[in-house]
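Below, a portion of the complex is reproduced, with chain positions unchanged.
As written, the chains take the letters A and B, and residue 1 is the first residue of each chain.
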Amino acid sequence: MITLASDFGSPYPAAMKGVICSRTDAQLVDVAHDLPRQDPRAAAFWLRETLPYFPPAVHLAVVDPGVGTDRRALAVRVGDHALVAPDNGLLRPVARRLADRSAATADDIAAYEITVDDPASSTFHGRDVFAPAAAEIHEAGVDRIDAVDLLSRIDLDSCVDRRFPEPTREGDTVHGEVLVVDDFGNVITNIPGEELAGLKQATVNGVSAPVVDTFDRVGSGERLLTVGSHGYVECDVNKGRGEAAFGLAAGDSVRIEADRSEHTG
Amino acid sequence: MITLASDFGSPYPAAMKGVICSRTDAQLVDVAHDLPRQDPRAAAFWLRETLPYFPPAVHLAVVDPGVGTDRRALAVRVGDHALVAPDNGLLRPVARRLADRSAATADDIAAYEITVDDPASSTFHGRDVFAPAAAEIHEAGVDRIDAVDLLSRIDLDSCVDRRFPEPTREGDTVHGEVLVVDDFGNVITNIPGEELAGLKQATVNGVSAPVVDTFDRVGSGERLLTVGSHGYVECDVNKGRGEAAFGLAAGDSVRIEADRSEHTG
């Protein structure tokens, strides 16, 4: 199986699929091709939150604002999975998550530079570099990735890393950050859901909302705080968009405090 | 084969696909993931109009504004097909259509509640409840759905139903309703195409348009009435959007009358 993720929209992913299908008969599964454009940080989040649900596979991910520069093209093996992406931090968070989930040891993790001497274009390495590499790895088998000609072993620590910020606590206040806003307008923070335990009402940057377990505990169009499907605190609106109602965007700081005033309940 | 339909946009469907692929090697076919958001009525229409074209399969459909509430999660077997969806009426219309098409008898139809004791989230049952159930049914085989541990037999009549309104006739006037507006802006009513038989021109809520069999019988940007691919009267515009030209939206009442005035022809 080869999964595909990109910010390419349409129809560029089709050329990648064609290249892959010309080299291997792997099952193809689209993850998404509308990842936030040229935003490796958001893409790194979504890869971490989706790819670990898949069985062992080769995962191709291309969000690549530096295409054609000297940024490297990478393949990383994590246990039975292989990740193929530009060296811009895209795959480090999902690699850590996959390693945690599979209890992979250091021996099960290895990084490679993809070397394509003369790609057909400087602007579409998804088609000319990453897709061929993903296909070759699939053909060889992830456990025999060492045998793939296109790959040269490198040190994983030499690859660009990207770590999401950790929230901090100061008395009753938790300081965090908005990681991404999803397609529904839900504002996903980096604050673990446990921080909402026992609270009935809380404020986010001073804006108060009830803490609930499901959207329909509040009226249509009303704000809520909940533990989202990623395990983080989300600032949402029932049948509406949290980003607008809370005035929050990706990267914004958030300050969450218990609200013990009268309107709680 | 497992088909997938949702209003999840992107990239949430990928997590469902990962969960399914981790449990079964079924072929996956995307039906749509941009069904009208949190609109089970429109989704029920589109499921009825698309799923019956598929060969026997497990059909996963998640448009679920009540996720996390006590609404039940359902699986319904209709002959060789299985439908998996929240209990909000989403699957009753397609279940009836599938039964009609396959001449399924009462014995071939059975409903089940999906019981997942402790789903990982309250907000993403597509990933945590419905995808695992679809995979388990596929693994067992639809004809052995009774053997799937997650399922408890229930009475189909206890499930939420959803029936589209029937048009009525009063003299030469047919009263109906807009079922949905499609991606092209075509206004799809609940009025059977036969009602246009023999007419050259008709009015919809007083707006006149020619009755034609194909779009290009009228000029670019001009209104037309036709029997659409679902068999219903549609209010459309050649190379334009019928919803704007006729001023109609889903749920609106429509009144169609023959127009025998001079401009007919």
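Here are a few things to note about the model shown:
As a convention for this text, a contact is a pair of C-beta atoms (placed from the backbone, for glycine too) under 8 Å apart; a residue touches a chain by one contact, two chains touch by 3 or more.
Being a predicted model, the structure only gives us computed values, none of them experimental.
Sequence-identical chains in the complete complex of this entry number 3, based on the file rather than the 2 shown.
Here is the rule we go by: only the chains that are shown with their structure count from here on.
Residue ranges on chain B touching chain A, taken from their complex, read 8-12, 14-15, 17-19, 21-22, 28, 30, 37-38, 65-69, 120-124, 127-128.
For chain A in complex with chain B, the residues that touch the partner chain are 1, 3, 5, 29-35, 46, 49-55, 57, 182-184, 213-216, 226-229, 239.
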